[in-house]
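One structure, as structure tokens, below. Some questions next.
Taken from a larger complex, these chains appear in their original positions, while the remainder are omitted.
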Amino acid sequence: MTSRDMTTPQSLLFTDAFLSPLVIEEAVARALDEDFGRAGDITSIATIDEDAIARAVMVARQDGVIAGLPLAVAALRRLAPDIAIEAHQRDGAGVTAGTRLLTIIGDARAVLGAERTALNFAGRLSGIATLTASYVRETAGTNLRICCTRKTTPGLRALEKYAVRCGGGFNHRFGLDDAILIKDNHIAVAGGVRAALERARRVAGHLVKIEIEVDTLEQLREVIATGIADAVLLDNMDIETLRKAVHINGGLLKLEASGGVTRDTIAAIAATGVDYASAGALTHSAPNFDVALDIDVG
Amino acid sequence: MTSRDMTTPQSLLFTDAFLSPLVIEEAVARALDEDFGRAGDITSIATIDEDAIARAVMVARQDGVIAGLPLAVAALRRLAPDIAIEAHQRDGAGVTAGTRLLTIIGDARAVLGAERTALNFAGRLSGIATLTASYVRETAGTNLRICCTRKTTPGLRALEKYAVRCGGGFNHRFGLDDAILIKDNHIAVAGGVRAALERARRVAGHLVKIEIEVDTLEQLREVIATGIADAVLLDNMDIETLRKAVHINGGLLKLEASGGVTRDTIAAIAATGVDYASAGALTHSAPNFDVALDIDVG
Amino acid sequence: MTSRDMTTPQSLLFTDAFLSPLVIEEAVARALDEDFGRAGDITSIATIDEDAIARAVMVARQDGVIAGLPLAVAALRRLAPDIAIEAHQRDGAGVTAGTRLLTIIGDARAVLGAERTALNFAGRLSGIATLTASYVRETAGTNLRICCTRKTTPGLRALEKYAVRCGGGFNHRFGLDDAILIKDNHIAVAGGVRAALERARRVAGHLVKIEIEVDTLEQLREVIATGIADAVLLDNMDIETLRKAVHINGGLLKLEASGGVTRDTIAAIAATGVDYASAGALTHSAPNFDVALDIDVG
């Protein structure tokens, strides 16, 4: 086995997902620093000879969708640049319990030292991808797109939004700066829907989309009348109201349902004809995906 | 209302929890940078006058245990150093849905800009504290201590371990470097339990504890016979085996049950008499705690 | 004079400009580190008593539009937190040669040490604002919006785009990640205008705008036919072709003229009816604005 076809972890990235490759390096360095502290992996230093070689297989322990393999690889490479890694899957793949993900051969201290960091990344991101995929499955055959929010783990947003894409979902804003989303407070301060939208149009460049949150169909009509918004966030509306909103909109603006979006409600939401449904739970409450490293040092 | 009695966010920290105060500043800076990007909160810039003042109340939306208030405060302060904040609760407090946590008065753009970062910290850490507390409640009246693992979100370990403490749990290792934990691979490579423990004792200083993982009672007896270990991790043993382990140990070493530790099993585990039970789920699978910021700009 | 009404440099920011306030602190720290090196301002240390007080006035030496005062203030504050600064103008103000911008009273070593950094920021950013304003003036009375590009000084993009706003211009993308701009290479690889746009629509979330570059009116018609793009970049078209493009478009998409946009051509471009004209020169070739610090140490 050689690691030749894996010279950059990026080759394991989900192909259509938006993620700066530069983010990986920084996230992995920070995580390893956090785990190694000042003295490093003192258990392995104490008990493993420095020239020992380990053979390890990363295996899924449950069904789901994988995300985070490039980070696992980057963590191993950072400790042992010459380690040999063969990838059996790549991010975005659907797997079942027992599926082999990576085979690794190299310096035993490095493999054991990177183990937890590699698994923490793969576990968290695959957890998000798997949860997202379960939402997506519920809406198969519809045009609804599941999307995430800014309710992400502080410091990991780009990676978590990447995991949502791996699971078949779509991305909402990556930050406060890449689109305008006018919420109730902004509307109140600006003096109403029209005033807020006009202020936004006055300063925003032509590559900034404008979405506005509405609580009522009346507000939706106001938004449509201005001709300014690109999208509307329908906040906490029940299924019947969503359906009416779709009717009123007549395909003019992108409609996003938000609030109460769960695996149980998503099919009904999709049936209303809204374009997007967003759920913070995809990123802030996804349970960890069970993944392990079976190691053989010899 | 003044912010005088809150000059440092540290005063809101859970009093007995181990956390470097220096960690807070860095985590908050990174999270705000992530959210603000290059252009900042363009929605608020577009729709809110720069001299507008907001009054906001952070409120718990569910029952549970609060953690993360110092980070919420630090995020607000970083954007508006002179903001007035009154704390109604501090980390570690048990709350019910509707409990007011903070009252905030200050620059409206800053409050709206910091809102999501503040809530993301409070939501994640309170989620961990609340889940931990639910485990702790199950073991009331016993001597069992619930503890976390190194299965934490990459980059947030110190904060997540702090949240475990806020919820009444205890901390396992913070990293690979602050104690020796000899696992199956280390034992295999070193040539058995005794050899591994002797290697550890040979190099470890007197302030480094040594724990060793065992899969069988036979191994436990081997460990006890060496007289070297401080603690033993009983890996994936059933209740009956745990009980035997406690008997064999006779109070000599600290015993930690690991594997299969859930809210359902924890009471039975406590009844066996082991000293610690550790669960990765406390940090890697805690659902978000529902907390909100009710804002009034005017 | 007190510095009370200037507790944060943000209060000097151009009110409607998109800029993360967090960017200021980092840019100023880096610039001062660059200038102070290891030994600091050795001339002032050698020749000025440490308790000497300086009174300084920052003055415009030419006509134009000011940008960068918050950075000048932040540089002074970083060296002397208690320095007193009175602002006579704020960013975005039109000034004439001789206009006083800031009055500063404080530690003489700090004032002299921060002088060059403060002036370098104010000189570069005011240069950009002034050049932008000169373009804007040429288009007075039209709907044309002048905008910048990604042709910015490496490391200073957010600040330079802010300066464009101070001068009355608008911002194009802040980076590769906040909108899709499909250029000739992307079209060629994807297999044509329609294929490229469909690929973009397939993966982009609903808050990502899509602009596409066209070289011919035929391509423009293709773009319009797809119904996918939000905006079209008309690349290097002459005035007559621009006019035809506006006619063909019929107000449907945002049209941006690019290439050959100079102060001499901008009025004619505006007359064609395109919505935006972008010029790299605003940021990559703006001459420095002449600004000085008149210092009186005594």
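Per-chain numbering from 1; labels A, B and C assigned in written order.
By definition in this document, contacts are C-beta pairs under 8 Å (C-beta built on N, C-alpha and C of every residue); 3 or more make two chains touch, one makes a residue touch a chain.
What you see is a predicted model; the values in this text were computed from it and never measured.
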Field: Complete-assembly copy number [criterion: all chains share one sequence; 3 shown]
entry: 6
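As a convention for this text, only the chains that are shown with their structure count from here on.
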Message: Suppose chain centres are the mean of their C-alpha atoms. Which chain sits farthest from chain C?
response: B
Task: Determine whether chain B and chain C, two copies of the same sequence, contact each other through the same residue numbers or different ones, counting it as same when over half of the numbers at the interface appear on both sides.
output: different
- request: Determine which two chains are connected by the greatest number of contacting C-beta pairs.
  value: A-B
Message: With centres defined as the mean C-alpha position, give me the chain A-chain C separation in Å.
response: 32
Chain A and chain B, separation of their C-alpha mean positions in angstrom: 23
Query: Between chain B and chain C, what is the gap in Å from one C-alpha centre to the other?
result: 43
- prompt: Out of chain B, which residues touch more than one other chain, so two or more?
  reply: 36-42, 45-46, 49
Statement: Within their complex, chain A touches chain C through residues 16, 18, 20, 145, 147, 165, 170-174, 177-179, 181, 202-203, 205-209, 211, 230-231, 254, 256, 275-276
Task: Using the touch definition up top, name the residues of chain B that touch chain C in the complex.
output: 29, 32-33, 36-42, 45-46, 49-50, 78-82
Task: Report the residues of chain C in contact with chain B in the complex, numbered from low to high.
output: 7-8, 11, 13, 15-23, 157-158, 161, 171, 174-175, 178
